[in-house]
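Removed: one protein chain of the complex. Kept in place: all other protein chains.
For chain A:
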Amino acid sequence: MTVTTQVPARAARLLRPARWGAGAVRALCAVNLLLLAWMVLTSLRGTKEVFDDPVGLPTEPHWDNYTKAWQTGGFGEALGNSLFASLASALIAVAIAAPAAYVLSRTKRKVGGRMTMLFALGLGVPGQLIIIPVYVAFARTQDFTHLKLLDSMQGLILVYVGLAMPFTVFLLTGYFRSLPVEVEEAACLDGAGALRSFVRVVLPMARNGLITAFILQVIGAWNETLFSLVLLTSSESRTLPIALLNFIDQQQYQGNDVGGMFAGVVIIMVPVLLLFVVLGQRLINGMTAGVGK
């Protein structure tokens, strides 16, 4: 093969599949965006409309789908619970995990490496293994003390904080490692104690990492389904995924309310998407931290 014949042939071979692939990837993107738009539009349509004309646009926006979901579907109360559980658990989880991650990132002890490994191993433990012991332990503790753990926000938050430990410690350990030690040395020479230097010097430097850990835990708790399904039983304590599941369940008896159901879907989905639009790259970096670098 000579160079002159090789170049155009190669260019053609390279270009065609590449252009075709780019088209396919763009089409996939378009499908994703269309699906999003379609879910929002469906949440504004009447049920009969949706069934009669599956592809149509809302003739007039049925905002009452949202009031129905909010009130009779219990999404209003569930939104409050979900917000509280995810914000509180994320705050506590970061507050507990940050000091641990900091000392793990700085220590030269052998036990430090082992601890870091231990926390990372926790990432592989599936929730279904934890749920039964936690349920039994909560039920027992409730019998002996007056602390309400089943069907209560404090119980759910406690679980979410516990479950957040492996990922939050893992993420923050990596982040603290990337911070320079020199600033701490300077603070120490200026006579700052360990706690003071951690709170006044290290934490402000690590602000970005802490916020990422916080947001990721908020999203994790926001979407969590298995534990809230098992631990929360009364309608007052429901979180959003459970409210949606109940809404689906009710339809078996009360007929379909597609609009109301999609109003619920939008209430679950949109806050996370807004966070993603605002914080995109930061969330992606956090979720893929420790990979490939």
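As a convention for this text, contacts are C-beta pairs under 8 Å (C-beta built on N, C-alpha and C of every residue); 3 or more make two chains touch, one makes a residue touch a chain; residues count from 1.
Throughout what follows, contacts and distances are computed from a predicted model.
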Absent chain [UniProt protein name; select from "tRNA 2-thiouridine synthesizing protein A", "Sugar ABC transporter permease", "Nitrous-oxide reductase" or "Methionine import ATP-binding protein MetN 1"]: "Sugar ABC transporter permease"
Options A:Gln71, A:Thr107, A:Asn208 or A:Ser235, residue touching the unrepresented chain: A:Thr107
Sole contact to the chain not displayed, among A:Phe119, A:Tyr175 or A:Phe214: A:Phe119
Missing-chain contacts mapped onto chain A: 1, 6, 10, 13-14, 17-18, 21-22, 24-26, 28-29, 32-33, 35, 38-39, 42, 50-51, 54-55, 96-97, 99-104, 106-110, 112-113, 115, 118-119, 122-137, 139, 159, 161-163, 165-166, 169, 181, 184-185, 188-189, 193-195, 197-198, 219, 222-223, 225-226, 229-230, 241, 244-246, 248-249, 252, 258, 261-262, 265, 268-269, 272-273, 276, 280, 283-284, 287-288, 291-293
